[in-house]
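Here's the structure, in structure tokens; my notes come after.
Omission of a single protein chain aside, the complex is shown with its protein chains in their original locations.
For clarity, chains are labelled A and B in written order, and residue numbers in each chain start from 1.
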Amino acid sequence: MADNTAVDGNAIGGQLLEIFGRDLTAAIGTCAHCGSARPVAEFVVYVRAPGTVARCRDCLSVLMVITRRELVNCVDLMGLASLS
Amino acid sequence: MSPVSRGFHGKRREAPDKASRVPPGQYLTEGFPVLSAGPTPHARQQDWTFAIRQGGQELKSWTWPQMRAQPTEQVTADIHCVTRWSKLDTHWQAVSIDTLLAQVKHDAKYVMAYCDGGYTTNLPIADVTNGQAWLAFGYEDKPLEPEHGGPVRLLVPHLYFWKSAKWVRGLDLLDHDRPGFWETYGYNMYGDPWKEQRYAGD
Partner (left out) sequence: MEGTAVRGRLTWQTGKVSSVADETPTTRTIMLDLAGWAGHRAGQHLDVRLTAEDGYSAERSYSIASAPGEPVAITVQRIEDGEVSPYLTEELRAGDELEVRGPIGGYFVWDGGPSPVLLVAGGSGVVPLRAILRHRERTGSPAPMTLLYSVRTLPDVIYRAELDGYPDARVLYTLTREHPAEWAGLTGRVDQAMLGSLAFPSEQRPTAFVCGPTPFVEAVAESLVALGYPARQVKTERFGPTGDANG
């Protein structure tokens, strides 16, 4: 379902490491829209944008958006029902 | 402080003769970078429509032939992306938003552009009228490619290019300003590149 320009959650491992202080690529994220649960590494990720957008592989809803303002990383996790 | 990488310059171009046309914090690019928050939609002309809506009601809509029957303008514009690249003298083939808004009766102060794929962006009516905004269907005299927003994108060059919504399908008329996609995630509600209004609060 994802298109060929996307990468996956492996590509945001470094940003998440910096934000959360630990590796989250193997953490399981549950989509708040469709309920599918997958490792962060399998999120469909768009990195060529004003921010990094991670989408659900099954329904393409936005799970996570990371924006960077000067030295501060801002992450919005509203699209995730849970992240463990 | 990060160490400077010996011999690294990046891909930016210096253009001292064009400095006055490059807003603060921007650099010139010769390419046309493709940025996207999601998969590229592929709408077909025969299915394409553009609508102006208010309060959930469609005031008017245009099919592809109806849109193409409107007066076409050749637009040359400098464009500025919030990710810091600027491109000068881009050429578009487009229909003015003025032409379309003139065909509906309204007193809205703001619009929310909405697009295939779910992207949205908000703008004041004053910034999409008076010859400042278009529906662009051609780029450099060729049909606008999907990766650059084709079949039709919004073109509002005086604001940061995230406001020039790709794959646009309509405008919702609003009484009050509301944040669209990037505005929700911290980008500026207005986005004037000359005032460097990148983020909320700038």
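Brief remarks on what is shown
The rule is simple: contacts are C-beta pairs under 8 Å (C-beta built on N, C-alpha and C of every residue); 3 or more make two chains touch, one makes a residue touch a chain.
All values reported here derive from a predicted model rather than from experimental measurement.
As for the chain not pictured, it touches chain B at residues 2-12, 27, 31. Contact between chain A and the unshown chain involves residues 2, 4-11, 13-14, 17-21, 23-27, 39-42, 47-48, 71-78, 80-83.
Please note the rule applied: only the chains that are shown with their structure count from here on.
Those residues of chain B whose C-beta lies close enough to touch chain A in the complex are 33-40, 81-83, 147, 162, 182, 185-187, 198-199. By the touch criterion stated above, chain A contacts chain B in their complex at residues 2-3, 5-6, 46, 48-51, 53, 55, 60, 62, 65, 67, 69, 74, 76.
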